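The complex is shown incomplete by one protein chain, all other protein chains being positioned as in the whole.
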Amino acid sequence: MAAKGKGAAPRKDEPAIETKKLSKAFGTRKAVDKVTLEVPRGAFLSIFGPNGAGKTTLLRMLATLSRPTSGTARLMGIDLKEDPDAARDHIGMISHNSMLYPDLTAEQNLLFYARLYGVVDPEARTLEMLEAVELKHRRLDVVRTFSRGMTQRLSIARALIHDPDVVFLDEPYSGLDPHAVDIFDDLIERQRAGRTFVMVSHDLRKGFDMCTHALVLAKGRVVAFGPKSDFVFEEFADLYRHTVGMGVS
Amino acid sequence: MPVSLRKPSTFQQYKTLLRKDLEQEFRTKEMLTSMGIYALLVLIVFGAALGQTTDGFNLLQAAGGLLWTLLVFTSLLGLNRSFSHEKEQGCLEGVLLVPLDRSVVFLAKATSNVLFLLVVEVIALPLFYFFFLTGQPLGSGWPLLFVPLLLGTVGMAGIGTLLSTITVNTRGKDVMLAVLFVPLTFPLLYACASATTAVIVGADGFMDVFFLSSVLAGGYDVIMVLLSWVLYDFVITA
Partner (left out) sequence: MAQNRNKPIKLPEGGQRPDQWGPWAMLAGAVLTTVGFLMAFLFVGPVNGAAVSGVEMIGGSMVSSKLLLSQKIFFFHMPAAMISFGALAFGCYYCVRFLMTKNQRFDTCASVCMEVALLFIVCTMITGDLWTRFEWGVWWTWDPRLTTYLILMLIIIAYFVLRSALDEPERRAVYSAVIGIIAFVDVPICYMVTRLIPSSLHPVVLREGGMTGEMGATVAVIMIGMVCVGFGLYRMRFRQVRLAQRVEAVKEALDD
């Protein structure tokens, strides 16, 4: 079997994420309604919106976990509807669930994912990632014994084991104490190089500080989208409060 | 450092998934101990239930059915467990993020369920014999017992894997699995109990009944496992 490198080679000139009228509906309930976006490579997109605005649904569609009802989505130039498997090689995801097996050791967990992705030399890559998240000394311990912060760090290693180009963060801070949040941010910052990040978070200040692009959703529709330079935080916060108010009524 | 990926074959991914289940079980021994103890408890309940029977009662004729009662309840317990691990930390999503054929997940899970069930059967069967059948004149064809056992285990694990993937997302999942599993596997149980009884009793012409029942059980397995395999994609992505 010849080494193919990554599945379908991403085209250089394509944006990291490009959606056209992307919708997810069941019956008449539209979770995501005609979202059109273009996120350049290396950007950090923060998605804001009240509960039920469709943030997570959008994220799951972009991460190929859920199929869009209509519209198109391209990730690194690969159509997600046509060839989700090719896109999956470029996708990493960190969510509030660690996606780690609590009864396996840190090393076993990473090896498992590395083998599934077909990483060449999974043992070396596992050690490298364990070192990167500073958990090498705990590699033989069962994940169940880890603190929430450590689990979330290991979750970063798991999500990046196949060196994805686009990383999705779904409420990654839930359950983390402030110290763990700092460590988490630090690690993410170190892994920024060349990668595109998309984050869903309830923490307005934090999401806004970290991002280069911001997207506000309400009832599945785009309320505002643009590079951060388009917004001033105070105005942005007002806009957000307005949309949240909309969501509650 | 650049990471190179080489797309693993479907069989390699299957092995990786299966190995993960076995590693997990090897570490906790949770499935095997809980299923084993449960099987023992069911045997004890049988003991109480059969305690009042007189000498005239032919236990041999009921033995096949009792054995399958034991296996159904034990496998229900195991099937319930098999997906709660995947759900606990959202691991199933982690697996679905990987480019792999969805039916591999089904095959790997069904295989691990078959393996766990077989191990439990290896423990429970001698105990069943020890408690109820010593001193009973077993039919000469009793070693053929393994045919219905294997067919029943494969069928129960196959459709059970699909059903437990469904029920792990529902409220009251333990009861839900039983509610779906028992009626849907009824034909298989009927055929397997018939084949098992035929070889244990070993009456005249038992081979005909045994053969017919085994063929029917095998047919059920083929149809249902194929159907579960085809429908699994819909279930797991929902």
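Order as written gives the chain letters A and B; numbering starts at 1 within each chain.
Simple rule for what comes next: a residue touches a chain if its C-beta (ideal position, glycine included) is under 8 Å from a C-beta of that chain, and two chains touch if they have at least 3 such contacts.
The structure displayed is predicted, hence computed values, not measured ones.
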Identify the residue among B:11, B:57 or B:186 that touches the chain left out of the display.
-> B:186
Among B:3, B:176 or B:199, which one is in touch with the chain left out?
-> B:176
For the chain that got dropped from the picture, name the residues of chain B it touches.
-> 159, 162, 166-167, 169-172, 176, 179-180, 182-184, 186-187, 190-191, 194, 209, 212-213, 216, 219-220, 223-224, 227-228, 231, 234-235, 238
Omitted-chain footprint on chain A covers residues 26-29, 69, 219, 249
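To be clear about the criterion, only the chains that are shown with their structure count from here on.
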Distance from chain B to chain A - Cα centre to Cα centre, in angstrom = 38
Listed in rising order, the residues of chain A that touch chain B in the complex are 1, 3-7, 63-67, 84-86, 88-89, 91-93, 95, 97-104, 108, 112-113, 115-120, 125, 128, 142, 158, 161-163
Of chain B, residues touching chain A in the complex = 1-9, 12-13, 16-17, 19-20, 23-24, 27-28, 30, 85, 88-91, 93-100, 237
